[in-house]
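Heads up, one of the protein chains got dropped from this complex, but the rest are sitting where they should.
Presenting chain A:
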Amino acid sequence: MSTETDRIAAGQLLDSLYLDMFHLIEAHTQSRIDIERTNSSGAILLARTKFQQGGQAISTAQIPTENSAEFNALCRVVSVAEKKWAEISVERHAVDKEKGYMEPLHWFSVLPPLSLRNAMDKFKKCIEIVAESTNVQRELSAVLSGIDRLRRSVALQ
């Protein structure tokens, strides 16, 4: 009797996890579409800048390499709670050359055109979506692991 009750409870929990999984898959796919859309808008603005400033104005030749001086990222992810992989959000640091926080726009141009500034805004937005997408992906991964464990335990009963 107890085993039968356990099986029913496990089945209900499995149903609930599958439902969560479908919602998370939908959210995951939507976030990738949002990343794609924002990324494309940014890429179009970068292309416009290249068209206006010349092909080599925005390229890997301008970005720092291993031989460049060390500098800090302006944008980092922080955990909302003190767990190993709790929900994350993006935190931005103000530009401060003395502390190693450089303005990325100035790698490409001293007087950055409007299209480049707009492209930067698009990629900043994209980073926010990336953080949200990471939260969804981790939750989905945890749900998948839960389903896997539960299926194994049900199979053993």
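Just so it is clear, contacts are C-beta pairs under 8 Å (C-beta built on N, C-alpha and C of every residue); 3 or more make two chains touch, one makes a residue touch a chain; residues count from 1.
Everything below uses one rule, namely that contacts and distances are computed from a predicted model.
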Unshown chain, UniProt name, "Proteasome subunit beta", "Mannose-1-phosphate guanyltransferase alpha-like", "Cytochrome c oxidase subunit 4" or "V-type proton ATPase subunit F"? "V-type proton ATPase subunit F"
Since one chain has been left out of the picture, which residues of chain A touch it in the full complex? 18, 21, 25, 28-29, 32-33, 35-36, 39-40, 42-43, 46, 58-60, 62-78, 84-85, 88, 91-92, 99-100, 104-105, 107-108, 116, 119-120, 122-124, 126-127, 130-131, 133-134, 137-138, 140-142, 144, 147-148
